[in-house]
Structures are given as C-alpha cells and as structure tokens.
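Omission of a single protein chain aside, the complex is shown with its protein chains in their original locations.
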Amino acid sequence: MKVLNIVESAYRATTEEQDETIVWLTHAMKGAGADLGVLLRGNAVNYAVRGQDASGLAFGGWRQTQPPQLARDIAGLIEKGVAVHALEEDLTAHGVQPDELVPGVERVTRDALAGLFAAYDQIWHW
Amino acid sequence: MTHYLLIESRDPFESADVAFCYDLAGRLAAAGNEVTLFLVQNGVLPARAGAQTPAFEALAHSGIEILADDFSLRERGIAADRMRPGVKPSPLDRVIDCLAAGCKAIWH
Partner (left out) sequence: MADRKTLTFALMDAPYESARTTTALRLIDIAVRRGYAVNAFAYEGAVLLPFNQQQPHANAVHGRNVEEENHLLTKDVVAALFAEAARRGGALNWVNCGLCVDERGAGAAIDGVRRGSPADLWKMAEASDNTLVIGTR
C-alpha cells in the first residue's frame, strides 16, 4: 500500500513539539516499512525552505536545546527515499524561489494533482 | 474509475483554503474520476440558498455529487427547503459507505 501524506497546517506547535509532527510521523512510519510520499501545500510549502531557524527559545531559566529543524527533516525524508512534493502554485503565492528549496523537493502543479493522487492507494490529508 | 470522497469540514467564510478543495473536486472529476463532495460541520454553510459563495455556486452546477451532513444542517437551522439546488442532505453513514467501498477519502 502506498500512501500520500498531505501536510497543509504549518508551524502549529512545532516549537513545543520540537518537530513538525506529521513530518516526524512520516519518518517513523517509513522506519516501520511504510511506502509513503509527502505533498506540502498551503503554508506548509514553507517547510521546504532552507535556512529556517527556530533556535534560541527561552523561558526564565529554561532554554530549548533541541529546536525543530524542519528543512533538515524534509531533507532526511528525501534521503530515506520518500518523495517530497511541494505545490507549485502555493510556492509562487508565498514568494518562495526555486533556489530557496531543500534539494530534491519536487514541484508539482495543481494540474498534475489528479495524476499524483492516482499513483497512491490512499491520500491522508493531515 | 476511482471514486474520490472529499469531506469538506471548513467553510469559505472562515477559510480561504476551501477553494483548494472545491478546485480539487473539479480537477479530479475532469480527470475522469467519480467525485463526491461531502459537506460536514461548518462546511454545510454554503449549502444555504442565497449564501454568497461564488466558488461553491459554480461547483453546485458542475454535476459533481454534493451531499451535506443532515445533522450539521439541522444544527445550523438549514432546512431542506432552504438549501441551494445541487446539494442534497445526507446521513453521515454515506461516508462510511464510501470508506467501506474503498474510495479514496480525503478530509479537508
């Protein structure tokens, strides 16, 4: 079974969780043998942008030592063989230039979505 | 032919992103798939006749099957005779029917 995980909601609890929880879930399921792809859309296309830095969070004497590193985690999925797509129209709408993207992220247009969905058995929109 | 069930829980008054779901419904249908759009929660708000939702109006005339959860409609005081043409009230059971039949189900 091949599943496409669509990630749309972005930066929701990522600093608290120290991860993007669906990207993390994808890593974990891949490790358990899952056959997965990822489509970043909406604000989540920003996860594919290099140079994100959430470090330095501190509350009183408490310091966060493990901030989320979302671009690293997107690259990690690609290294593990998970196809990571980003919706072209949303990248454009967000002003994200191609040279800002994590290498290996595949840009896909809305016109191509029906074909992309056909390549997967199930579509999980998180 | 693949049957897609798009479950739209959001409404265009609060979420600009419903445009993606309505657009996706049209694209999947144009690609030769069977598409059912099932409205639930605030997603039923555009089903009220006279609601100013042009994108939904266009979809309602497209021939795609559009159903609205009868509980969500009743919860919002949208009676059957106040519904926009092209949208039918439906029990939520229809979602389980589609899942059991193996459709590709996408919650939005």
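Labels for the chains are A and B, by order of writing; each one numbers its residues from 1.
Everything that follows uses one rule, which is that a contact is a pair of C-beta atoms (placed from the backbone, for glycine too) under 8 Å apart; a residue touches a chain by one contact, two chains touch by 3 or more.
Remember, it's a predicted structure, so these values are computed and weren't measured experimentally.
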- Note on the structure: It is residues of chain A that touch the chain not shown, namely 1, 3, 8-9, 12-13, 17, 21-22, 25, 28-29, 31-34, 122, 124-126
- Taking the full complex into account, what residues of chain B touch the chain not shown? 7, 9, 40-42, 69, 71, 92-93, 95-96, 99-100, 102-103, 105, 107
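Basically, only the chains that are shown with their structure count from here on.
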- Message: I'd like to verify one number: the distance from the centre of chain A to the centre of chain B, where each centre is the average of its C-alpha atoms, in whole angstrom.
- Response: 27
- Interface with chain A, chain B side, in the complex: residues 2, 4, 17, 20, 23-24, 27-28, 30-31, 33, 104-108
- Report the residues of chain A in contact with chain B in the complex, numbered from low to high. 6, 8, 41-42, 110-111, 113-115, 117-118, 121-123, 125
